[in-house]
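In this view, the complex is presented without one of its protein chains, the others remaining in place.
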Amino acid sequence: MKIKKYLTLTRAGIIESLQFRLSMLVMVIGNLLYLIVIYFLWKAIYASADSDVVNGMTFSDTLIYLVLATALFNFMEMYTVWQIGRDIQSGKIVLDLVKPIDYRRYIFWSFSGSFVTNFLFTFLPTFIVVTAVTHGAIHMGLNLLYFVVSVVLAIMINYSIDFIVATICLYTESIWGINMMKQVIVLLLSGATVPLAFFPDTLRNVVDHLPFQAIYNAPLTLLLDGDPDMKDVCITLGTQLAWCVGMFIVSKLFWKCSIKQITVNGG
Amino acid sequence: MKRKGLRFYLRIYFKILAQDIKSKMSYRADFIISTLGMIFTNIAGFVSFWILFRSFPDIKGWSYHEMLFLYGFSLISLTPVQCLFDNNWSLRSYVYSGDFIKYCFRPINLFFYYQSEVFDIKGLGQLAFGIGTLVYSWNKIGLACTPLMILKIVVFLITASLIMIALQNAAAATCFWIQNSFYILDLAYRFRDYAKYPVTIFSSVFKFIFTFLMPIAFIAYYPSLVILRPDDVPILTWLSPIIGCLFFYVSYKIWMYGALKYNGTGS
Partner (left out) sequence: MKEIIRINHITKEFKVLNRREGLKGSIKDLFSRDYKIVRAVDDISMSIQQGEIVGYLGPNGAGKSTTIKMMTGVLEPTSGEILVDGNVPYKNRSKNAQNIGVVFGQRSQLWWALPLIESFRLLKDVYQIEDKQYNSIIELYKSLVDIEPLLHKPVRQMSLGQRTLSDILAAFLHDPKIVFLDEPTIGLDVSMKAKIRKLISALNKEKNTTVILTTHDMGDVDALCRRIVIIDKGKMLYDNDIEHLKSFFGSYRTLKIRVDGDLKAQSEVIQKEVPDFAVSADDEWISILVDEDKKKVMDVLNQIQSSHSIKDMKLEEISSEDVIRKIYEEGVE
């Protein structure tokens, strides 16, 4: 069975990440502290504002948005760029390329294990805590379903972007700089640091036409909307799907061309 | 054997540093991209700051320009850790692969020898950003520019740097005990983002935590009070230079203890 060989990689990833129990504890604690900082910061910000609703978002909206954005970031950030970059620098990538499995998929599924553990150990607890703290500000209904679908699409878009960035490493031999730029751009333009609703109109306009907002802003907007309009949901998911397919094709083609380059030039 | 005083170490440091910069320049692409990455990070930080304050005139009595002052201050105080102690980021992989042992055979201080190996020039870009921001906000707030003020700010910048260095050393040293300690270092790194907010926004419990347990409040807030709120400076601020040295010393001891305990598992 084809899927079985991928699930084996998932299982190995789970086992591997479970071995580091202290790092997991750190992840949970770190997350918690992070949330606390966000909570107090925005509480102070809203306390200083004139009204309860700023840019169409209440304090609890903003809080949920940012906290879940961070949680999503933690569980989506798989440090793939580092991994692939290191493989390229050490030359280990050659070994992976000859494995009877597509490299792009191989990396994805190798990381999928830490995906599962990260989801269980960071995202889920965060979600529960936030729901409790905001006293049910998150509407429990169809929006949860939309959210899950949207997150899956977001993961794939994120992975494609990561993979494109990693492919650039083939040319530049620079990991740190590239990864830094990627992380900063994605976090800012996807609305993970400041909700996109706060952006000035011109900037917002630009950001809406980039793939990054489909990673954090799209799923979170779907989640926060307690009374979703079918048309809006379709537009958001449709845009995500379009980005997902588009980025997938771009990353795949880019990788293929680049690999050819390597094999021709002998790396 | 001759005594190894400060002059001995300084001479070696500058020799190694000169060589390191020379060799960094030989990887041109990496150097340029990393510098760009650093500039991007700072621009992004600045933009999110700006977006935030567009919607809110002040936070708990701290005006835009005062917050900007804190921001600039934190950027400058983070420069030494970025420039001089960047090798901490590689510590984990050296320990993991067993290559760390190569640092153990030299007749000079292990911590010094290890840290001296890398000088990160990118940090200088951050320094320029920080100074620019600080000078701008200094003017806007209309602070006097007396030698005493300059002295104060230099002393407290050094203090703040020491604390950040101490945090990073301690976080990096965890890799001697914990296998996957990258998360801890990453956590410490991310926390510096919160150093730029006034600690008054937190509840008293977390004020305590950020003052004593995870002393990020010393990175910008307490030192800045000397300049921004000269009538209302808590005793902690005046103690902070001593606290800075103490933290640094403790972190150095932890680092060295870990390194000496480290038994080079990879044989």
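First chain written, first letter: the chains are A and B, and each begins at residue 1.
Operating definition for what follows: a contact is a pair of C-beta atoms (placed from the backbone, for glycine too) under 8 Å apart; a residue touches a chain by one contact, two chains touch by 3 or more.
Quick caveat: nothing in here was measured; it's all calculated off a predicted structure.
Summary of contacts with the chain left out: across B:I39, B:I101 or B:I141, the touching residue is B:I101. Residue in contact with the omitted chain (choice from B:I12, B:I141, B:I158 or B:V233): B:I12.
Residues of subunit B in contact with the chain left out of this view: 1-2, 4, 8, 11-12, 15-16, 19-20, 23-24, 26, 98-99, 101-102, 104-109, 113, 117, 263-264, 267.
What we mean here is this: only the chains that are shown with their structure count from here on.
Within the complex formed with subunit A, the residues of subunit B that make contact are 27, 29-30, 33-38, 40-41, 44, 47-48, 51-52, 54-60, 178-184, 187, 190-191, 194, 197, 201-203, 206, 214. Residues of subunit A touching subunit B in their complex: 19-20, 22-23, 26-27, 30, 33-34, 36-37, 40-41, 43-45, 47-49, 54-55, 171-174, 176-181, 184-185, 187-188, 193-194, 198-200, 203.
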